[in-house]
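One structure below.
Excluded from the complex is one protein chain; the other protein chains are retained at their positions.
In this document, chain identifiers A and B correspond to the written order of the chains, with residue numbering beginning at 1 in each.
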Amino acid sequence: MIVEIGHFALILALVVAIVQAALPLAGAARGNVAWMEVGRSTALAQFLLMAIAMAALMHAYVTSDFTVVNVIENSHTDKPLLYKITGVWGNHEGSMLLWVFILSLCGAAVALFSNNLPPALRARVLAVQGMIGTGFLLFILLTSNPFLRELPPPLNGRGLNPVLQDPGLAFHPPFLYLGYVGFSVSFCFAVAALIEGRVDSAWARWVRPWTLASWCALTIGIAMGSWWAYYTLGWGGWWFWDPVENASFLPWLVGTALIHSAIVVEKRDTLKSWTVLLAIITFSLSLVGTFLVRSGVLTSVHAFAVDPARGSFILLLLLVAIGGSLALYAVRAPALKGGGLFAPVSREGALVLNNLLLSTGAATVFLGTLYPLFLDAVGGPKLSVGPPFYNKTFVPLMVPVLVAVAAGPLLAWKRGDLLGALQRLWAAFAAAVVVVLGALYVTSGGPVLAVLGLGLAAWTFVGVLAEWTERLKLFRIPARDSWRRARNLPRSAHGMTLAHLGLAISVAGIAASAFEVEHIDIVAPGGDLPLAGYTLHLDKVEKLQGANYVADDATITVKRGDAVIAVVHPQRRFFPLQQQTTSETAIRTNFLADLYIALGEPDQAGGWTIRAYWKPLVPWIWIGAVFMAFGGVVSLSDRRWRVGVASRLRAPAAQAAAGD
Amino acid sequence: MMRRALFLLPVALFLALAGYFALALRPDRDPQALPSALIDKPAPAFTLASLDGGGNLSSDGLKGQVVVVNFFASWCVPCRIEHPLLMRLATQERVPIYGIAYKDKPEDSRRILAQLGDPYRGTGVDRDGGTGFDFGVYGVPETYVIDRSGHIRQRFVGPLTAEVVEKELLPLLKQLNRS
C-alpha cells in the first residue's frame, strides 16, 4: 500500500511539474501575477510529493518489502539498518529518485527564499526548474521506476554490494547530488535571465549564494568519495581520474570559475555573457555526468545500470536542456552589453585569468575523459587515459592558478599595481623558498616536483594570510582596532580567505603524498614490521562474526621505540552472500601524517601479508576540502546576500519614522 | 557577424558532442569490447602438453587449417554458459576447435570435459597461463579464430552467444575457408 502511495506521489509530482513548467512562464510573459505565483505553490507541492515518494521507498527498504523489485535487487534482511536506508540510493532507480528529490528541494528553497526577487524572474526560474523536473520524472517513470512490484516475493533480497556498505560512501551521493542538482538553480537563473534579456549586478547577487551553496556541497561530496577510496582500497589511493570521478570534478571546476566570474558581474557589471554561459555549462556538465554514469557508454565501478533505452532517454533530455539553453544563449547573449572597463592587471584581470585557466583545465579533463570513448565510437584503437596524462596536462595548468590566488586579491579593481602586490607578498615568497629548501633537505633531494608543489602551497597559504592581515592592518594598528576591522569586514571576505587557505592546505597534502614510505611484508603473529621510525607488532589475527560478514581481525600494536602509540585493528571482511572480500584498513592519524595499515592474505606458514604506509600530510587533502567548504558557508552567511530582506524590513521602519 | 558566430559556438560544439554520444549509444556497440592487439598478426608460438597425456598441442601443428582456439578453465563459471554452443559447433558444424586449459589443474580440466562433453579436437595445458599471456588473454573464456597461415583473425572476449556465433563466427569461418 505504502509503495503504491509512493508511486502515486511520483506520478502526481510529474503532473505538478508540468504545471510548474508552463503556467508561471506564461504568466511572466503576459504579466499575469496569479499565474506567476503558481510557480511557488507548485514548487512546494512538488517537494512534498517527492518527499512522500522518497519516504515510501525508504519504508520499503527498512521493512524489507521483497515484493518491490528494487528492494529485492539491492537489499537483504541481514543488512544493518543504516545500509538499508542508504541502500535506497545505492542503485540506479533509487539514486535517480534522490536526484529528483533534491531537485524539488532546490525548487522549494527558491520558492521560499526568493521574496526579494522580482516576481517575473522568480516565476521564470521556477518554470525552468519545473521543466527539468518534468524531464527527469518522465525518465524515472518510463525507464527506471523504483516502485515496480514482483509477485510472488522471494524469501530474501540479493543484498547491497559490500563496497557500498560503508558510512563514508553512504552519504557521498546525497552531497554529490546536492552539488550537481544545486547548480540547476544557477542554470535556471541563467535561462530566466536570457529569456528576460537582462543580466545585472542584482542578478549576480541572487545567483552567487545558490552557486556557492551547491559548490560547498559538491566539494564535500567529492572529498567524501576520495576519502572513501583512500581508506577502503587498501593502499591509500584517493584519486584515479576515473571517468566517473571526472564527471563530478568537471562541474566543480566550472562551478569554481562561475563563483569567481559572478563576482565580476556583481561588482563591475561586466563579463555578463561569459558568466551566463558558465552557469549553463556548470549544470550541463552535471547532466552530462549523469548521462555518462547512467547510460552505460562508460563502464566504471560507479556505473549501476547498462541499459541503452535509459541512455537514449537521457541523451534526449540533454539535447532539450543543454541544446535548448545554448541555442537560447546564441540568440539572446549577443545583446547583453558589457559594462565597466578594466586593465589587464587588475582584480578583474586576475579573475579572468582564473576563469581562463579553470575552464581550460575543465576542457582538459573533459577531453581526457571522453577521448577514448570518441576514438572507440569512430572505430579507432582502445586507449587508456590515466593519471600520467593528467599530471602532464592538467597539473601544469593549475600552477599559475595557485600563483594567482595569492596575488589576485591584492590587486585593485579596474587597474592594479602588480609590482606593489608582489612586494606585499615578500613573506609568501620567503615562505615558499624556506619550504622548498627545507623539504629538499629533509627528503635529501626527494621528488623535485613534489617539493616544488609544497613550495607553491606555502606561497599560496602565506600569500592569502598576508592579504588578510593587510585588510585588518594586523600588527600595524592596535589589536583592538584590528579586531574591529575584522568584524566589519564582510563575511564573504573571511570566507574567501578560508577557502583559499583550504586550497593551499589541500595542495600541500597532494604534493606531500609523493613522500610516502611503504613497507609490505609477510609477518607471523608475534612478528614486527618497521616503518618510518615506528614498529608495528602483529599481536594476533582472529575471526570475528559481523552482521553480514566474517572478518579476519588483526591486532597490531604501533610502537615508537618502547612507547606504545596505538593498538589498531585492520580487517579483511568476507561477505558470503556476494562471495566478496573487502578490506577495512586501520588508519592512525596525528593530522601531520597517517599511519595506514591494511591486512592482506595469509600464507601457508601462518604469516599474514601486512601492507603498511606512512603518509605525510595526506590528511590535509581532506582538511583543506573542509576548509574550502567552510569558507563557502561563511561567505554564505554574509548579510549582503540578504540585503533584499534587510531593505524590506527597513522600509516600514522608515515609514514609521516619517509618520512621527 | 563574427561576434554572432562566436555565440553560436557553444551550441555547435554541444551538438557535435551529442552526435557522438548518439554514436556511442548504438546498440551494436559494446563498451566493454576489447579488440585484440594481435588481430591480423601471427598467433604467438606455443607448445603445450596435451591434456589427454599423449603428445602436445603446438601452434605449428595448427597451421594449414582454419581453427578456433578456445581458452577455458574448470573454475570458470561463464565457460559453462558457452559450453553447449561449443559442443554444437564441434558436432553439427564440424568446426575444428582446440582448447587451451588456462591456469587449471589437468585433472580438473579432464573432469569437467568428461562431465560436460569434450568439444575440442585437441587440448593443451597452460598451467601457469603463459600462453594465455602471449595471446593477450584478459580472462576465460576467450575465443580466437586463426587462419591457415597462422594469423589471428578475430577474438571474442567472454562467453560466446548464439547470436555472436551465427552473425560473426560462422560467416568469418566460411569466408576464411573459401579464400
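A few notes on this one:
Heads up, the rule we're going with is that a residue touches a chain if its C-beta (ideal position, glycine included) is under 8 Å from a C-beta of that chain, and two chains touch if they have at least 3 such contacts.
As a convention for this text, contacts and distances are computed from a predicted model.
Taking the options "Cytochrome c-type biogenesis protein", "Phosphoribosylformylglycinamidine synthase subunit PurQ", "histidine kinase" or "ABC transporter permease" in turn, only "Cytochrome c-type biogenesis protein" matches the UniProt protein name of the chain that is not displayed. Across the whole complex, the hidden chain's contacts among the shown chains comprise A, B. For the options A:92, A:310, A:537 or A:611, the residue in contact with the chain missing from this view is A:611. Among A:31, A:344 or A:490, the one in contact with the hidden chain is A:344.
Checked against the full complex, the candidates A:381, A:478 or A:533 give a single residue touching the omitted chain, namely A:381.
Residues of chain B that touch the chain left out of view are 6, 30-32, 34-38, 44, 75-78, 81, 129, 133-136, 138-139, 157-159, 161, 163-164.
Residues 233-235, 237, 240-243, 296, 299-301, 306, 338, 341, 344, 352, 356-357, 359-360, 363-364, 367-368, 371-372, 375, 380-389, 392-394, 397, 520-522, 579-581, 583, 598, 600-601, 609, 611 are the ones on chain A that touch the missing chain.
The rule we apply is simple: only the chains that are shown with their structure count from here on.
In terms of their C-alpha centroids, the spacing between chain A and chain B amounts to 41 Å. Taken in their complex, chain A has these residues touching chain B: 273, 277, 280-281, 284, 291, 295-299, 306, 308, 311-312, 315, 318-319, 322-323, 326-327, 329-330, 333-334, 370, 373-374, 376-378, 381-382. Chain B contributes residues 3-4, 7-8, 10-11, 14-15, 17-18, 20-25, 27, 29, 31-32, 34-35 to its touches with chain A in the complex.
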